[in-house]
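The complex appears here without one of its protein chains, the remainder shown in place.
To keep things simple, chains are lettered A and B as they appear, and every chain counts its residues starting from 1.
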Amino acid sequence: MSILVIAVGVFGLITADNLIKKIMCLAVIENTIILGFIRAGFREGGAAPILISPEIITVDPIPHAIMLTAIVIGVCFNALAVACIVRLHQKTGTVQISEIHEL
Amino acid sequence: MNFNTLFSAVQLDTLEVLKILWITFPVIPLTALMTALAVKYLFKQDWAAGITRASHILQLLWALLITLAASSLEREYVFRLMDHEISIAFLFSREKLFFLWALMIPLFLSLFRLKTLKTFSMHMVFLFYLGGCSGLVTTGDVFNFFVFYELMIMGAYVLISIKDEYSASVKYMIFGAASSAMFLAGIAVLYASGAYFDFTYVENIQQLPQYTLTVALILFTAAFLIKGGFFPVSGWVAPCHSAANALVASFHASYTIFTGSLGLYYLVLLPADAMGAEQFFSLLRIISVLTLCASSVILFWEHSFIRSIAASTVFTMGMIGLLMSCRLYTEAGFYILLHAAYKSLLFYMYDEIEERGEEISLSIPHMVFLAVSILFAAGLFPSVTGALKEAVHAFAPLRYKLLLLITGMLVIGGFAKFRYRPAGFRGVSLSTLLSLGILTACSLLTLSQLNLQIPVAFDALTDLAAAVFVIAVSRKVFTRFKALHGIDRLTIYRNINQELLLAFSILMFSLLFILS
Partner (left out) sequence: MTIKDSQIMQTALTKLFPFALLFSIYLFSYVGVFPGGGFQAGVIIGTLVVIVEMALERKLYSDSSFEAAEFTGVLILILLLLGGIFISGYPFGGFYILQGTSRPFANVMIWLLSLAIFLEVAGSMVLIFRGFLTWEHEAKLYMLLPGQAGTEKSKKHDASRKKRELSRITWITACILTAAAAFVLIRYPGLESIFHTEVDAVREITGEFGIRNMVSSVYLGPRVMDTFIEVMVVVLTVFGVRTVRRTT
C-alpha cells in the first residue's frame, strides 16, 4: 500500500514544474518510507513500546527510534531546500523549471 | 618501524590506540566547530579560520597515526560504541584507508586556500561537511552511514552555492534527496529481512530471506548509482562541480562522489558476493561501460574548460565501477587515491589561469602539469592509471582494450580541443612544484604496493600513437561536427524532469534485470 503512495509521490516529483511542488513530493516520498519502515517493525497483538508491565508484548522499538532521526533530517532538508529556492527566485524571478535555463 | 614495539614500550595496546583514534576521528571537526562557536558567543571574536586550520592539522596527524597503526594490523576490526551487541559499530579495514587518504589530500590542499571561505557561517558549514566526510570513512553501521551521509551532503548543498550558483545547488539537492529516499527505503527493507544494521550482517547472510535481501540490495544499488553519478544520472556532476569554488570542488570531486563507490562496495557488492548473486556485478559492469562511453563523448563536445574538468570525474567513476565489478578492489582504491591527487590540483590550477571562451592562457609549468593530469585522466600509457587499467584487460582483452583506448582518446581530445597559449614565464610557482610532488608521491606509492604489469611495448606504443593522433585532429573534429555541439543538452537532459525520469528508470531497470 505504501508503494502506491510512493508512486504518486514519484509521479509528482518527475512531472512538477514548480520547484516548491517538487520539494513537497520529496517530503511525501520520505514520510511514506518512514511509515513503511515503522510498519515493518509491527507485531500482531503488540502494544506500543512502553513497558507498562514487565510481561507486555510490544512492537519493535528500534524502527521508531531510528525514524525519529530520519524525520528530523527530512525537516532540515526541506528548510535548506526552501532557502535555496527563495534565493533562486530572488535571482531569476521564477520558480518554474521551464523558465529557468540552467535547470 | 614496528608500531607494536613502540607502544609496548609505553605499555599501550595498538588496538586500543587505534580504537580511540578511529572513533574520535569524526569528532575532531565537530569539536573545533564547538570551540569556534564558544569563542564567538562568549568572547565575541571570530577565530574560525585559525580553528579550522588547527582542526585540519589535527586530522592529518590522526590520519598519519592511524596509517602507522594499521601497518601492523592485517584484518578488519569492529569497534563498538558501547559494550553491547546492538550498539553502533565502527569498522576498520585496510580498504578504508584509501578513502581516508582521498579525503586527506584535499584537506591538506585546503590549508592554503581557506581565505575563499569568507564568512563565519561558511567556516561552520565547512566544518560540518568535514565531520560528515570523516564519519563516513569510520562507520560500520548502515543507518549511521545514512546519517553521516546526510550531514555531509547538506553541507555540500550549501557549499556549492558559495559562488551564487543556486540552480546547481537546487539540482544537486533534488537528486541527492531522491537518492537518499531510495537509500532509506533500502534500509527499511534490509531491516525487514531480519538483518541488523552492522556491515557484519554479511557473515550470516544465508539464514536471511534471499528475496527480501535482493530487493534491499537493488534499492541500495539504485541509490548509490545516482549518488556516484553513473551514466543516465550523470547530468548533475558537471554543473555542480563547476559551479563551486576550487576548495569545495576539490572535496566534491575527490571524495564526495566516491562515497557512492564506498557504499556500493560495503552495502551491495560484499553482500552480493556472499549471497552468490552475480547479477549485481553484471549490472555494475554494464552501467560502467555505458558511463565510460557516454561521459567521454559528452566531454569531447563540452564548451567550457571547467566543465570538462568536472566531466572527467564521471569518466573516472565509470572506470572505478568497471574495476569494482571485476572484483579488483585494491586497484580501484589506488585509482581513487590518484584521482583525488590530480583532480584537486586541477581545480586549484584552474583558479590561477585565464580563460577567454575557448582560449586558455597558462604558464609553462601549468602546461606541464595539465599535460600530466590529462594523461592521468584518460588513463593512457605513461601515467600510473594506465597501468592500473591493464588489470581489466585480463577479463576480455580485445573488447576492453579497444573500449578503453577509444574512450581515453575522446577524453584527451576533449581537453586538446581548446586553444592554449603560453602566458609568460613567471618562475616555477610553489603550487606547481607541490602539485607535481604530490602526484609523483602517489604514483610511486601505487607502483610500490601493487604488482602492476607495465604494459608491453606494443600497448605503450599504441597508447602514445593514439594520444598524438587525437591531439592533432581533435580541434578539427570538434569544429566540423557542429550538429553534435549540443550533446550535453540532449533531449533526455533538457531539463531536470527528464533527468529524474531517468533516475527512477534506473531503479526499474535494475529491478527488472536482477529479478528476471
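By our rule, a contact is a pair of C-beta atoms (placed from the backbone, for glycine too) under 8 Å apart; a residue touches a chain by one contact, two chains touch by 3 or more.
Keep in mind it's a predicted model, so treat the numbers as computed, not measured.
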item: Displayed partners of the chain not shown (whole complex); value: A, B
item: Selected from B:T119, B:N204, B:S282 or B:Q449 as touching the chain missing from the view; value: B:T119
item: Among B:G131, B:G263, B:G333 or B:G379, the residue in touch with the chain that has been omitted; value: B:G131
item: Touch list for chain A against the chain that is not drawn; value: 3-4, 7, 10-11, 14-15, 17, 40-41, 43, 48-52, 54, 58, 60-62, 64-66, 68-69, 72-73, 76, 79-80, 83-84, 86-87, 94-96, 98-99
item: Those residues of chain B which, in the complete complex, touch the missing chain; value: 16, 19-20, 23-24, 27, 30-31, 34, 37-38, 41, 81-88, 119-122, 124-125, 128, 131-132, 135, 143-144, 147-148, 150-151, 154-155, 157-158, 161-162, 166, 189, 191-194, 196, 208-209, 211-212, 215, 497-498, 501, 504-505, 508, 511-512, 515
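FYI, only the chains that are shown with their structure count from here on.
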item: Distance between the centres, which are taken as Cα means, of chain B and chain A, whole angstrom; value: 28
item: Chain A residues within the chain B interface of the complex; value: 6, 10, 13-17, 19, 22, 26, 29-30, 33-34, 36-37, 40-41, 62-63, 66, 69-70, 73, 76-77, 80-81, 84-85, 87-88, 91-92, 97-98, 100, 102-103
item: Residue ranges of chain B in contact with chain A within the complex; value: 86, 143, 146-147, 150, 154, 157-158, 161, 164-171, 173-174, 177-178, 180-181, 184-185, 187-189, 191-192, 239, 495-497, 500-501, 504
